[in-house]
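Take a look at the structure below.
The complex appears here without one of its protein chains, the remainder shown in place.
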Amino acid sequence: MNLLDLVLLLPLVGFLAGLVLPRASEHLIRVSALVFSLVTFGVSVGLGFGVRAGEQFVTDVPWIRSPNIHYHVSVDGLSVWLIILSTFLTPICVAISWKYIQSRVKEFYAFLLLLELGLVGVFAAQDLFLFYVFWEISLVPMYFLIGIWGHERRIYAAVKFFLYTMAGSMLMLAAIIFLYNRTGTFDYPGLMEMLSSGRLSLSGGEQMLLFLAFFIAFAIKVPLFPLHTWLPDAHVEAPTAGSVMLASVMLKMGCYGLVRFCLPMFPGAARSCAPWIAVLAIIGIIYGALVAMVQPNMKKLVAYSSVSHLGFVVLGIFSFTQIGLDGAVYQMLNHGISTGALFILVGYLYERRHSLFIKDFGGVATPAPWLSAIFLVTTLASIGLPILNNFVGEFMVLQGSAQANYTWTVFAALGVILSACYMLWLYQRVFYGAAGQEVSSHVHDLSAREFAGIIPLVVMMVWMGVYSQSFLPPVSVADGRVLDQTKVNVRFQVKTPALKSQTAEVARVR
Amino acid sequence: MYASLVPTSAEMIRFLPELILTVVATLFMVLDPLLGRQSRHVYGHFSILALLGAMAAAVYVYRDPGAAFSGMLMVDGFATFFRVVVIGVGILTVLPSYRYLDREDAETGEYHALLLFSIVGQCVMVTANELIMIFIGLEISSIASYVLAGYLRDDRRANEAALKYFLLGSFATAFFLYGVALIYGMTGSTNLATVRRAILGGSLGSAPIFIGVAAALMFVGLGFKVSGAPFQIWAPDVYQGAPTPVAAFLSAGPKAAAFAIFLRIFLTAFQPIGPGWEPLVWVSALASMTLGNFAALTQSNIKRLLAYSSIAHAGYVLVALAARSNVGTAAAMFYMAAYAFMNIGAFAVVSHLSGKGERYLKVEDFAGLGAKQPGTAALLSIFLLSLIGVPLTGGFFGKFYIFKAALDSHLVWLTVLGLLNSAVAAYYYLRILVMMYMREPGEAASRIQPLTPGLRAALVLPALGTLVLGIFPGWVLDFAGRSSVFVR
Partner (left out) sequence: MLMDTILFYLFAALVLGGGILTITRRNAVHSAIFLILSLLGVAGLYLLQSAEFLFAVQIVLYVGGIMVLFLFVIMLVNLDQAAKEKQFNRQWTVALACAGLVGAEIFYFLAKGAGAFQLAKGTAEANTGMGNTERLADALFSQYLLPFEIASLLLLVAVVGSVVMAKKRI
C-alpha cells in the first residue's frame, strides 16, 4: 500500500464512517467529513512531492481474472495535480457547506466523500475498465447532490446531467470492450506499449469509430459546444459544494480523458479530426462568453464562462504542440481554482441575500469590503490578468494554437477580451453603486469559517500565477510522452514549425 | 440406450433436489387440514428449509456430474448453476411472502406447495437434456405459476392476470410441443444430442426446412416464456395483477429456467443451423430492448414499469443468445443470476410499500421514502442502480459480459443499440430515485409499516448478492465460463 492507495482508501473509509455515524449527531458527521477530507489532502500532497522526484506510486493487483481486470493505479504529471485539486477542494466544500446544508446532513457528506473517491479514482486508474468504473461511480453522488440539495429545478437538472453522461459513457464502454476483445487487456500502459510496438494496429475506420466513441463521452463531460446544454442547468441548480466539485473537477474528467486516452490511443483519427474539434472549441469560447454576458443569474453566468474557458483547454489539447498541451493541462487546474472560487463566492452571496439574480444586488462593496476584495481578485484571475493563474494557462494555449494554426488564435483571443467584459460588468453591477435597503440589511462581511473556505484558493491563484514552475515540469514530462505517442503509427508526417526563440520566450513567461 | 428397469442410486442422487422439494410440497398438502390457522407460518419455515436443503443437494450432486435416467437428465455445471439460481429465487420469494400473505389474509399452505412445485418444474427444466422432459418440466412450472398469479381469487385484477397468463401460456406451450413433435418426426429422437447428430448427419432429405420450422415454433413458445418481443404482450398485465411476491418470482424464476432451456436447446440441438436462427434472435433482442425500455418510460404503475423493464432485460439476455458462443452462454448465466437478485429485491420493496390490498403502486407513492425509511430506500437504490447498470453492481457486470460476448461475435450494431437502450432505461429508474429522495413524503411513505424480519432478509440478501456480483464477480463468472460448454 502506497500513498496513492491511501488517498483512495481514506475517502472510502470516510464514506463508510459517515454511513455508520448516527443520523442525529450532525456536528460529529461534519467534523468527521472534514477530518477525513483534510487528512486525504495532506496525504495527497505527498504525491505531489513524489512525482517531482519521478515516483509513480504504482499498484497493480488483479481484481477479476476473466476478463482480465486489474486494480492498476498510478500517477504521473498529468494526473497528480488533478488528484490534488480534488482532495484540495473537498475539505473546502465541507467547510462552505457547514451552515448551508441543514437537511439530511449525513447523506450529503457521505456523497461528497464518495464523489471524492470517484474523482481521484478516475485520475489514478491505469486500467480502462477501472477507469470506467470510477467514471460511473462519480456520476451517482453528483446526481444525488444536485437532485436532493439543489435549487428549484434541481430534479430536471439532475436527470439531464445523469442521462447526458450516461449516454456518452455507454459509447465509451462499447469502445473499451472492443479494444479488450482485440487485445485481451484493459491495461493502459500495456495498450500503449502494443500501439507503439505495432502489435496492435487499428484500421483507419476502426480507429475513427473508436476515437469518436471515446471523444463523445469526454466531449459531453468537458463540455464541448454543442454538447454543453446540460451544464448550465446542472451548475445553476446544484448546491454550492456541488457546483464547485462539478465545475472544478468533474469537467476536468473529460479534458483529462481527451489527453490521456483520445490522443495517444487514436493519434491518426485525433489528428484528422483536430481542425473540426478546434473549430467547435472556438465556437464554444466565443459562444460561451457571449451568452455569459447576457445572463441575469450569477451562477449561470459563471457556468457559461466555464464553457468558454474549457474551449481553451480543448483548443490547447488539439493543437498537438508541447506548449499547447502544457497550457491546456495547466488551464484545467487554473479553471478549477478560479471557477471554484467564483462559485463559492456566489454561494456566499446567495446565503446572505437568497437570490442569484444580479439585479437583486448592487453596492455590496459597502457592507462587505473583504468579500468584494476577494471577489475582485478572483474576477481578475478569471479574466487572465498577469501574475494571476489563468494568464499563464491562456497564454500557453494561445501560443500553442498559434503554432498549429494562426487563425484559431485570432478567434480564440477574442474570448479573452469578452471574458474581461462579462466578468467586470458583473463585478460592477453587483459590488458598486448604492447599496439598496435589502442589501445593506442582509449582506454582512465574511465570517472566519468563510475566510477559511476561500483564502486557500486565493493563495493558490497567486502562487500558480507567479511561480508556475512548481507545477509545470512534471506536466511537461507527461505531455511530452503523450505527444510522442501521437506520432507513432501516424501515416502523415507532423509539421512542427521550428521557432528558435520559442523556448526562451516560454521560459520568460513561466 | 435402454436402461434397466430400476434406476441406480447414483441416478436417484442426481435427482435429489427435485425429490426433496416434491416430498416437502406433497407433505404440505397432507398437513394442511391437520394444522390450524395459528400455525400459518410453519409452511414458510418448512419451505425455506426445503429450499436450503435442495440447494445444498444441488451443489452436492455436482460432485459427481453426469447423465441420469437414460439421458433424460444431465447434471452438469450449467444445470447446477441454474438449479441454484431458481432455488435461490424460491428462497427470496418465500421471505417477503410471509408478510404479504398475512396482510392479504390468504391461505398459506397451498401457496407454498404450489411455489415449491413450480420450482421443481424449473429444476427439471434446467436439468433436462431431452425435449419430453423439458416439456413436462415447463408444464409443471407453468401450471403452478398460472395458479399463483391468480392466487388472490377475490381480486379482479388477479383473476384477469391468471386467465390471460393461462390462455396465452397454454398457447405458447402448444407451439413448443408442436415443434417437439416435428423434431421427433424428423429425427426419431427427442434427445438433444441425438437430434443434433441427426441434423449434422445430413440424412434428412427435405427435412432441413422442417427442422427450421420446428426451431421457429419452439422459438415462439420459448419467446413467450421469457417475455421477449414480439411475444411480450402478456407480461405487463400479469405482473400488475399477480400478487407482488409472485410477480417477483415470475420475473426471475420461470424466466431463468426458460432461458436455460432456450440456451440448451438452441445451442445443442439447433446449433448446426445457428446462422439460420441468429437473425430471428437478433431482431427479437433488439425489439425486446427497445419496446420494453420505451414503453416503460411512460408507465405510472410501478409493477407495470418493472414488467416492461423485465421485457427489456430479456432483450439483453437474448443478445447473449444471439452471440452463439460459450462466452455468450456464460454471460447469460451470469446475467440471470444478477437479474434475479436485483429484480426480486426491487419487487420486495414494492410489496413492502404497497400496503394492504396493494393500494400504493404508483411511482409517485415512492415520494419521500428516503426520508421515512432511509434503510429501505438505500437498498432499493442499490437495486435500481444495478438495473441501470452502474458499476460495482451485478447488473453492470452482467451487461458488460453480455455486450462483450456480442462484440466477440461481431454483433457491433446490436451492441451499440443495446448500450444506447440502457442509457434510455436509466431515465425511468431515475424517476423512482427522484421520487424517493427528492420529493416530500406522500401518503404511502407516511403509512409505511416497519420492516419485518422476513422482509428485512428479503431486502438485505439480494442487496448483498447484487454487490458481491458487482465487486467480486470472478468466482461466479469463472464457474459460468466453465459450465457454458454443453454436452453435445
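Order as written gives the chain letters A and B; numbering starts at 1 within each chain.
The rule is short, and it goes like this: a contact is a pair of C-beta atoms (placed from the backbone, for glycine too) under 8 Å apart; a residue touches a chain by one contact, two chains touch by 3 or more.
Remember, predicted model here, so these are calculated numbers, not experimental data.
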| query | Which shown chains does the hidden chain touch? | reply | B
| request: Based on the whole complex, identify which of B:74, B:94, B:147 or B:457 touches the chain you can't see. | output: B:147
| query | Looking at B:110, B:278 or B:478, which residue reaches the missing chain? | reply | B:110
| message | Among B:80, B:189, B:244 or B:386, which one touches the chain that has been omitted from the display? | response | B:189
| remark: Among B:24, B:51, B:124 or B:438, contact with the omitted chain is made only by B:124
| field | Sites on subunit B contacted by the missing partner chain, in the whole complex | value | 1-5, 7, 15, 22, 26, 29, 68-70, 72-73, 107, 110, 113-114, 117, 120-121, 124, 130, 132-133, 136-137, 139-140, 143-144, 146-147, 150-151, 153-154, 162, 184-189, 198, 204-207, 210
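Following the convention adopted for this analysis, only the chains that are shown with their structure count from here on.
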| query | Quick one: subunit A and subunit B, Cα centre-to-centre, how many Å? | reply | 44
| Across the complex, what residues on subunit B touch subunit A? | 371, 374, 385, 388, 390-392, 396, 400-401, 403-404, 407-408, 412, 415-416, 419-420, 422-423, 426-427, 430-431, 433-434, 437-438, 472-474, 477-478, 481
| query | Which positions of subunit A touch subunit B when the two form their complex? | reply | 23, 63-67, 104, 107, 132-133, 136-137, 139-140, 143-144, 147-148, 154-155, 158-159, 162-163, 166-167, 170-171, 173-174, 177-178, 180-181
